[in-house]
Every structure is written in C-alpha cells, then in structure tokens.
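The complex appears here minus one protein chain, its other protein chains still in place.
Order of writing sets the chain letters: A, B and C. Residues in each chain are counted from 1.
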Amino acid sequence: MSETLPQEGGVMLPGGPGEAMSVEIRDRSLVTQEMNLNIGPQHPATHGVLRVVIDLDGEVIVRARPVIGYMHRGFEKLAEVRDYRQIIALVNRHDWISAFCNELGVALAVERLMELEVPTRAQWIRVLMGEWNRILNHLMFIGSFGLELGAITPVFFSFREREDIQAFLESATGGRLHFTYCRVGGLKEDLPRGFLDASRQMAQTMRSRNDEYRQLLLGNEIFHARTKGVGALAPDVAIDYGVTGPTLHATGVAEDTRLTEPYCVYDQLDVSVPVGTNGDSYDRFVVLLDRIDASLDLIEQVHEGLPGGPVNLKMPKTVKAPKGAVYVRTENPLGQGGYYLVSDGGKTPWRMRMRTPSFSNIQMVPELLEGSLLSDMIAILGSVYFVVGDVDR
Amino acid sequence: MPTVRSSETPPPATRLAPEAIGALLAERLPEAIVATTVAHGQLTVDVVPEHLPRVAALCKREKALGMDFFDMMAGVDADEDGFSVVTRLYSTRHRHEVLLRALAEGGREAPRLPTLTGVYRGANWHEREAYDMYGITFEGHPGLEPRILTVENFEGWPLRKDFLLTTREIKPWPGEKVPKPKEEPATSDEAAQPADEGPSEEERAAAKKAKAERAKQKAAEMRAKKRAQREAEAGGGATASGGASESGKAGDGAGDEPEEGGSA
Amino acid sequence: MATSVFALEPLWLALLLQALAAVLLFLIGALVVGYLEHKVLAHMQDRLGPMEAIWHGIGQLPADGLKFLQKEDIIPTAADRWVFALAPAVAVVPGVVIIAVLPFGPGLWLTDLDAGIFFALAASGVTVLGTLMAGWSSANKFSLMGGLRGAAQLISYELPLVLAAAAIVIQAGTLSLPGIVEAQHGFTLFGVPMIYGVPHIIGLGLFFVAALAELSRPPFDMPIADSELIAGHMTEYTGMRYAFFMLSEYAGMVILSALATVLFLGGWYPWPGVGLPEGAAGMVLGFVITFAKILVLSAIMVWLRATFPRMREDQLQRLSWSVLIPLGLLNVVLVATAKVWF
Partner (left out) sequence: MAAPSLPGSGLLKGLRVTLKTMLSPATTAQYPHVKPELPPRTRGVIALMEENCTVCMLCAKECPDWCIYIDSSKETVPVEGGRTRTRNVLDRFAIDFALCMYCGICVEVCPFDALFWSPEFEYAEVDIRELTHEKDRLRAWMDTVPPPPPLEEGAVPPAEIEAGIAAARKEAEEAAAKAKSVAEGGAAAEAQGPQIDEELFARLVAEGTPERAARAKAKAAFVKAQKQRAAEGGAPTAPAQGEAKAGEAEAQGPQIDEELFARLVAEGTPERAARAKAKAAFVKAQKRREREEEGGQ
C-alpha cells in the first residue's frame, strides 16, 4: 500500500525517483486510499518481463512507472567481443520477432562505414525478407492485442499465418525465428527455387486473411467500446519522446524511415505508410492491419522487379570496418531501429549502440496510463507494441 | 485510414545539407562548438560539454533546424579521454539530422554532463541508460537511480572497456588449441596448421592474467571509492539520499548495504 | 402432471438416490459441457483441440481431474485459511442444489418445488459468495479486485435475470418448473403452438445475456480477466480447489442453459403440442431432447467466447443498469398487459 495519500489542495505527488508528476484529483469528495499494484514482471499482459508499478485509486491509475531491465542481456557489451558476422547472429535475438530487420540494420551500418555497394539483387531480397518479417511481427501483435482484450481467437488465426510464412522463410534462411540471413556485403546465399512462388501465393492468402481479421474484430461494437478514445497519444508528445513505428503513425505523423530516408531499394518502390488520426488504441490497431496490406504491396512490387545477379560481394575473410563512426537507421516493424557503430579499425566494433524502438515507446507509456482505468491499461499496453527483449537488450 | 505514399512525399526543400547545419550551428553558438565533421554523409558536431543543452535547444527551436525528434543517446568509451556521449537529433519536418558529441568532463573518474531532459522528455531514459552503462552523471537529471537496466546493487559500469566480460574470461577459448604432437615433435615440416597462430599459449595466458589483475584492481578501487562516497554522504547530511533510494525493484539494497546502518 | 421418478418409499432410499443423482448430473453435465467447450472452441480457432485422451480427447477432462488431484494444495501464508478453503465449496454447492429442482424430462426431476424458479434463481445468487470469499481470503490484490468485480457484476445481473423469469412466470401462471414446461406445452400464439421464446424474445435475450454475466463467461468475464487480473479470484488456487471453480463454471453453464430451456424453449417437449410417448421411452426421449437444447445453448455461449472481446467493468455496469434492467421492466409490463388483454 502506498503511504502517500493525496494531500488536500496539493496536486503534486511524489512519484518514483525521477518521475514525480503532477496529478489532478478530480473528485475531492471521493479521495480513497490508493492501492499500489505491481503489474509484472510476470503478468499475462506484459508480453514478457516488463513491470509496471501502478498506484490505483479504485480502478483508476494515478501513477504508473515502468520498471525495465529484467531481460537485460548486455547485447551491446557482447557485440564488442564479436566480429560482424557473429553480431548479425546476435542481434536477431533481442527483438526476436523482428529478426531480419535487426540483422539488416547492422549489415547496413557496417556497409556504410566500409562504403560498400551491395549487389542489387541482394538489396531487393533484403526488402522482400524485411517486409515478410514485418508482417510476421504485426501478426503477432494483432493476435496478442485481441487476446489481451479477451478475444481469444485472433491469436490462433495469426499464428496460423505466422506458421505458413515462417515455413517458406525457413526454406530460404534455414531458421524460423532467427534467420541469420543477412551478411555484410549481401546475403548468406540466394533464394532456393520455388521461394518466389510460395511468396506470391502466401501474399494472396495473406490478403484474404487480413480481411478476416478485420471482420473478426474491427466491426465489433465491444471492440470499439474498448479501444476508441482509449490511450490517445498526441503527435507532439510522441515525437518528443522519440516514439516511432505504428504507435507514432497512429497519431498521424508519417515518419517512416522507408519514406524519409530510404535504404536498400525502398526509394525505387512505392512505399505507402498508413497513418491514423486520433492516436488511440483503435487507430494503432487499424494502422497495424493496414501496414500488413502496405507490406504486401511492397512484396508484390519485389516479385515484379526482382533482378537477377549475384547476392554477395567478394568479401575478405575477416571483415574489418575502417576507423570511424556511423549511424544508420532502419524502419523495424515496431519503429525506428538505430545502429550507431564506432569502429577502431579492428574486426570487432569498438562500440555498437542499438537504438531500439520499444525502449522509447515504453518510456512514453506513463503519459498514456495515468488517469486511465486498469482495464484500459491492458488496451494501452497491448497497442503500444513493444518486445521486452527490445526494451532491455 | 489515410495513407501516405512515398511518391507524394518528396524530400522537403527545407532540408539542409550536413555542412549547412554545421555552419549554422558554428555561426550561432561559436563558443559551444568545438568542431564539425562530415563523414559518410553524416554531420557530427563536437560540443563543449557545458553548452550541450544550449546547442540541443537551438537545434530544436531554431526554425530552419526544427529538430523535434530525440532519437537516441549513446555513451562511448573514449579511452584515456574518458567518455563521450553522442546524441542524435532529427527533424521530422525537414528530414535532416545531427549527431552531437560531447566529451564528459571529469575524465574517467567522475564523468559528468549537463542533462538534456529539459529540452527533450525522451532524453530521460537514454541518460539513465548512459549512467547505468558508463557511470556518466547527468547534472540536473530528475533521477538517475535506480539503475535502469542492471540490478540496483550492481557494481561497476558494464560498458566501460575496463569492465571484463566474464563469459569470455571464465572459459578458455576452444579456438586457440593447436594440434599437439603425438609421437615425436614435429620437425620443421609444414603441416596443415591454422593460418594465424599469434602469440604462444603462455604469452597469452600471461596477458590474460595481467588483464584480469588490472580489472580486479580497478574494481577494488571503485568499490573503495564508492564506500568512501557513501560514508561521506551518510556523515555529511543524510537528507535526501534516503528518499532517492526508494525503489520498487525487489531486493533493493538486500546484499550490499550492511555497513550503511553501521556508519550512520 | 407426472410425479418425480424419485418419489419412492422408503424415504431414505429416495433421499440417497436423489443426492446421488444430483451429484452425478452435476458432474456429467459439467464434463460434457467442458468437452463441448474444448472441442467447439478449438474448431472455431482452426485447431483440433484435445485429441490424445482415449478417442478424440474424450477422456481429457477426467484426465485433467486426475492431474488436479495430484497437484500440491497451496494455501498462501497470508490467506485466511478457513475462508480460503471453504470458498470453492461455496461456489460448487449452489450448482448441485439447483439441479434438484431442474426437470430433465417427464418425471425426471429430483423434487418439484412449488417455487422452483424462485428457488433456482435464489440459489444461483449464492455463487457470488464463493467468488467474494475466494477473492477476499487469498490476500492477493488481483484476487481482491477480481472478487469485488465479480460481486458487483453478479449483483447487478441478478436483476435482469429475475425480471426475464418473472415475465415467464406471469405468462405461465406458476412458479414450478415442471409446471412451466406443461403450461408452455399448451401455449399457442394466434392458434399456432409456440414456445415462449418467440413472444418473449426480449426476455430470452435478457436472460441469456444476464446468464453469461452471472457465469462470468466472455464477453463478461472481467472478474477472471486473465490479461488484467491473472485469474481474478482464482489466482491463488491450485489443484482440486481450482478444479472446483472450473467445475462450478461448467455446471453453471448446464444449469442456466437448462433453466433457459425450461423457461423459453419448451423443456423436454420437442415443440409445444407435440407429445412424448408414455413411460420409460418418453423419459429417455425427453431427457435427450432437454440435453440437446442445453448443449445448443452452451455451444452458443462458447461461440460468443470464441468471437468477442471482453467488455470493460464500467461498460458492463452501464449495460445492466441503463439497458437491461429498464428493458426487463418494460418486458414485464408488456407481458402483464398482454396477459390481461387476451
């Protein structure tokens, strides 16, 4: 139990260290004792080991403080003793559902530092894999968001699709989750025969399945009641906190790296970024569904335009990035991934900073939680889209 | 839902070249800028540490720059110079960026920098992380403790280069073995041996030992310093330090603070 | 009207048989509905559900029961031991008690109370006590919130349930459940034999929605909302005690479906005006028909669970007090007026 009762007349409440905040007490006649509740680190709604310490007044959250670090594995330190190929095998593990996009970011950073021009075919395939990975990621969150609101079916549907997608991605990469397919200077190897056919077919299936999700949830009146107007995020607050990805797009800001600073061959493709208007849970969810369609558009463009040729540059046995520093950002499924690579010329990086979207997104969460209901907290946490491994690294 | 297409959003004309941003910053705040470098198409501005918030504020508020987006902050071990912090700012409107690099004052012993939380709310956790990983104190930050990623009673600063990565220390590297002669010592004959043999095994072992020794010493020093600091705090004025350690994480101060009660 | 098959001499034999039958019906009903839920839910989610136990997973629930038996019985240190231990029993007892008055076929009821419907609804209200006890005694904040939510929800949904039933009572002119079935058997709407469910469509809807809320079934499962409150009042329970709660939920589905069958769907008669053969054949047929109707209603409950997200606590209360209860009152007035009119 919290020992601090709101004082008469005072609206400044001492929060956790560093996060004291101003709270307005709306109904003075009904000031009750607050209850301190730990959501997590083991809780069904936190997708892993996020912990949110909340103070409740009845079912209204007066204070919320995310506590992170339960899954900190020191990726940045580990990267400092690994060469670049080993790092690629490592970075697809902190955000395990955006594996390929993370690999790509590291490869791009090293390539930019070495000033390599990667073969075109490799770049197209990178886009293809990245977009499939984006769909995989979004499916996961579509399922889990439904689950958090109490609709248990979407998660089974989305995992059915995930299985299908993973199956053919496995035929190319050998992995279902940790693809380890990207390499500095290209890709591990070319696609196996039949991959593009499977990809085409899956893209078609996926479109119809996406409509199924819409029918299942989007029209549902209960779903509307649970999500519309819940956890509305203002665009300027989002930008100030460095929030990116679908969470930012839902506020109406189309800041997407593929659009504003295209990498690979995104500048040759017609990239569409669905944006929302209100920034609430509903918009965030709709943006997620629409992004699947947008990714499918891109995938179809890749099917059309994939050129022939090699997928690899001739690389020396040990890749050594020249001395220097570079920052590369990519649009990961959950938002902007940033890779700040400092090299001292050796075969391992001097410093490898990973800017992960989930970290910034979770930092913003108290803004949305305070003043909302406990039940809404689930709708908010489920729609801010984060992976705890990505927060803690 | 509305959709924004790449074909409809060409790069804005207000986008500034990296050199132009550097020139603008140098012109507006000459006393705050040490150097500007453009490498790989990216602008890195070396900033005088105490002016870092001013530069950031200028980047945010100056209309032509309009860098409203706080992207990330990265501590970097700068060897004997101490630690530097690289901050990336980005403008969602103009789509240009800048990397601000500031070398923390106080060398390796007590690195400190002014906070950016007054300019960007998003800097809060990034600064906490830099503190957690490198021990860089951000003056004016609303609360760097409890440590954000490591456990509260963690000792040492994990991303500093002198902090040993235990997984690589406790186990010998299986890759350094070489085929040992079986029957008789091999003559000068060329065998299919690994290409880079490097220093001999003893040399390597000795080097490792020395390294471990150094690290141990460093850790001991750090502990001693910390203890001294704590004692000073406890002796001087235990006013606010108690409140700052109020933390939600379980096991806070469970193991490492037996002497605190004694000294108080 | 037929008398109960359990009206035997001597009395002790009748009592013994009745008790045995109540427990058996309770268990079998719960197991059958549980299996139904497993399988229907699975297929709605593109899965197969349990497939290994015996044949198509038919032995899954008994196997689960055995497993529950082996589990350690954990009572939290801070828990109020007696209340904690008693709560699952309190949750189960009303179910067994209500079975005593439910008619499953011509003569297939344990006892025919004059105030059967009144008794059933009153007893079903006792379940809330189990929820509240469990929530309070667990010494867990999630349990407490679950318990409180449960109590608030069950109390506010008791009213629409009673109002919907009251309209039927007015229509049938009796409180006895077999009496209602017989009255419904003779009911005609503009000369066509009709179940009460058609003219009482509002009442049926009210009753069904309120029943879902009473049972804390999705979309009204806030008291046990797993993504918010872990498992609500059941959070701290393990082993058999937990199984008791699950059992009472499934049995609750059977009971409320059976009540709805009696009140709105014509009970053991296939259709009002269509009779059953006399004797044992009629009994078996009646039992089968009743159970089929129960299973259909249960399947609909499962269907809703598979499809809908959960409502929010305040939305649920608003729905009850500002929609269902006025609607229920209106329904009673309409039915009473119609009854007087015709």
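Observations
Definition applied: a residue touches a chain if its C-beta (ideal position, glycine included) is under 8 Å from a C-beta of that chain, and two chains touch if they have at least 3 such contacts.
What you see is a predicted model, and the numbers here were worked out from it, not measured in a lab.
The absent chain, not drawn in this view, touches the displayed chains A, B, C throughout the complex.
Within the complete assembly, A:Ala172 is the residue of A:Val110, A:Ala172 or A:Ala203 that touches the hidden chain. As for the chain not pictured, it touches chain A at residues 82-83, 85-86, 89-90, 93, 121, 153, 157, 160, 163, 167, 170-175, 178, 180, 188-196, 212, 215-224, 306-312.
In the full complex, chain B contacts the hidden chain through residues 171, 173-184, 186-187, 189, 191-194. As for the chain not pictured, it touches chain C at residues 40, 42-48, 51, 303-304, 306-308.
By definition in this document, only the chains that are shown with their structure count from here on.
Steps from chain B to chain C, minimised over paths through touching chains, total 2. Of all chains present, the one whose mean CA position sits nearest the global mean of protein CA atoms is A. Between the interfaces A-B and A-C, more contacting C-beta pairs are found at A-B. Each chain gets a centre from the mean of its Cα atoms; for chain B and chain C, those two points are 61 Å apart. Separating the centre of chain A from that of chain C, both taken as means of CA atoms, is a distance of 43 Å. Among the residues of chain B, none is found touching two or more other chains.
Within the complex formed with chain B, the chain A residues making contact are 16-20, 38, 51, 53, 65, 67-69, 72, 74, 76-78, 80-81, 112-113, 115, 236-237, 239-242, 253-256, 258-262, 266-267, 269-277, 283, 286-287, 290, 294, 324-327, 329, 336, 338, 340, 342, 350-351, 353, 355, 359-360, 363-364, 392-393. Those residues of chain B whose C-beta lies close enough to touch chain A in the complex are 1-7, 9, 11, 39-40, 42, 44, 68-72, 74-77, 86, 88, 92, 95, 97, 99, 120-122, 124-125, 128, 133, 141-151, 158-159, 163, 165, 168, 243-249.
Those residues of chain A that touch chain C in the shared complex are 35, 37, 43-45, 59, 146-153, 156-157, 160, 216-217, 220, 222-223, 225-226, 373-378, 382.
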